[in-house]
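As you look at this complex, bear in mind that one protein chain is not there, while each of the others sits in place.
Moving on, here comes subunit A:
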């Protein structure tokens, strides 16, 4: 079950890689695979049990898979130290401003959407 789902995921990624080399070099192979799988699911109308099992087990361990690439940060310690305040400031300010903005905007849009629904 798990293996069959995994095979599907690998197949879609390989398909994505092929397309990435043939015609869309800006998009990474796995992302094209994601889009292809989404289209496939929409056409198919449901998620098969093997696929859903493989996807949920892989996504459960996603944080673990990300540890080795994250450790690569030790190679860039010097660059981070050089730009430390710029990085910290940019991250804190942009996150707070964009989150506040997105929340307020969505809140207002939902209210308008609901009002329109009441009086068609």
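The rule is short, and it goes like this: a contact is a pair of C-beta atoms (placed from the backbone, for glycine too) under 8 Å apart; a residue touches a chain by one contact, two chains touch by 3 or more; residues count from 1.
Here is the rule we go by: contacts and distances are computed from a predicted model.
Between the names "Beta-ketoacyl-ACP synthase", "LrgB family protein", "NAD(P)H dehydrogenase subunit J" or "Extracellular solute-binding protein family 1", the one given in UniProt for the chain missing from this structure view is "LrgB family protein".
Taking the complete complex into account, residues 6, 9-10, 12-13, 16, 26-31, 33-35, 37-38, 41-42, 47, 51-52, 54-56, 58-59, 61-76, 79-80, 83, 85-107, 109-111, 113 of subunit A touch the chain not shown.
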